[in-house]
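Take this structure, written in structure tokens, and hold onto it; I'll ask about it next.
Only a single protein chain was left out; the remaining protein chains are all shown in position.
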Amino acid sequence: MEPFTDTQQPHFLNRNKIRIFLASIVLIGALIYFAVITFQSAMVYYYTVSEIQEEPATLPGRMVRVSGKLVPDSFNRDQGSTLAFFELTDGENVLIAQHDGIIPDLFFNEHSEIILEGSHDPSDRFISHNVIVKCPSKYVAMEEESKLDTQ
Amino acid sequence: MIRSALFLLSFVSTLVLIYLIFMWVPTERTLGISQRIFYVHVPIGWVGMVSIVVVGVASVVHLITRNNFWDAIAYSAAELGIIFATLILLTGAIWAKPAWGVWWTWDPKLTTTLILWFIYVGYLMVRTFSQGPTGRMYASAVALLGAIDAPIIYLASVWWRSAHPPLNIGPLAEQEMSLDSRMLITLFVAIVTFTVFYIYLMVERFNFRRVEDKLDEVHQYVSVNL
Partner (left out) sequence: MFPLIYNNFLFRLVAFFSVLLGLYILFPFQIVSADGHSSNDTNSGLNYLFAVFFVIWIFFFGYIFFLTRRIKEMKKEVDFLKEELDKKE
């Protein structure tokens, strides 16, 4: 068939088969993993504050995401401590939450929506493991705001 | 001639784009300077999603017509697509750190984009490890999956709750004028720049791929006839 590679053909084919096999296992495994990760814990990426208090799906100890706005002046952290207490609201209900660790600066911005990754403890306080700050949905130029302020 | 024109055009518009992004466009109110990543992240995402659709369509046309011209287009688009798909994920991660506070989160838009990345990898692996008509058929099936995935990525933040904002641009964007006019111009220039650059790379890679195919043909001819 192809004189140059005749001697290598069987070896070459075997290696290819092994590679295809490995590649498909990796790919299928990865896809299943993503499917599980996306849909197992929750059909939605995050719950709102009201939902998380009503949903029976968000039992204590289960990892969920919850989104809301920071209640003004609710943020409380001792000097030198990394443990912070604060409240999130969706306009109707309020969720008491705590986070141990560094908090991004955009967290305190009034336009920011906050997504917490964590779980309820038995006393219904939300223990956050991860803080994600959601993008504002409109991009506004800086100068424009200062113009608005002077009006 | 077309090649030189495309190269020159993408060169000039890249320079203009860099000027616009670094000097001209206003800084965003809450996100600050890091929001300027938007002007490269979005066009790269656009090109990455268009590319898999090109792969899918070209693969199907190849299967129908059996013309190697279309196969070369599909392969070139896949190879460029994986570069752009990797760049979507990387630029996104670099932007997510200052904007959201994390490098990665299992947001629907991110997850579907990661699936797109795996689809590109799968396509190229199938093409590399099983050559010939059967390999091409399996590969085109993979590409069609990707072509379905692309609009899902685009609409992910509309259909599901996401850390991404809803669509800023495009016919399906909900809000009118969600961008400052200078931001809109910069974004427009960025999309044109990356699209022209993509077309240029496609022309180059396509011609190169044709030469590779020719060389293979010569090889076959020599091994059979001599």
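We just call them A and B in the order they show up, numbering each chain from 1.
The definition used in the following text is that contacts are C-beta pairs under 8 Å (C-beta built on N, C-alpha and C of every residue); 3 or more make two chains touch, one makes a residue touch a chain.
Only a predicted model underlies this, so the values are computations on that prediction, with no experimental measurement involved.
For the chain left off this view, which of B:20, B:124 or B:142 is in contact with it?
Per the contact definition at the top, the residue touching the missing chain is B:124.
Across the whole complex, list the residues on chain B that are touched by the chain not included here.
Within chain B, the residues that touch the unshown chain are 21, 31-37, 40-41, 44, 79, 82-83, 86-87, 90-91, 94-95, 97-98, 101-104, 114, 121, 124-125, 128, 131, 205, 208, 211-212, 215-216, 218-219, 222, 226.
Just so we're on the same page, only the chains that are shown with their structure count from here on.
If you average the Cα atoms of chain A and of chain B to get two centres, how far apart are those centres in Å?
Measuring from centre to centre gives 25 Å for this pair.
Within their complex, state which residues of chain B touch chain A.
Touch list, chain B to chain A: 26-31, 35, 38, 99-102, 105-108, 111, 114-115, 118, 121-122, 125-126, 129-130, 160-166, 168, 175, 178-180, 182-183, 220, 223.
Report the residues of chain A in contact with chain B in the complex, numbered from low to high.
It is residues 1-4, 16, 19-20, 23, 27, 30-31, 34, 37-38, 44-46, 67, 103-104, 106-107, 109, 111-112, 115, 117, 130-145 of chain A that touch chain B.
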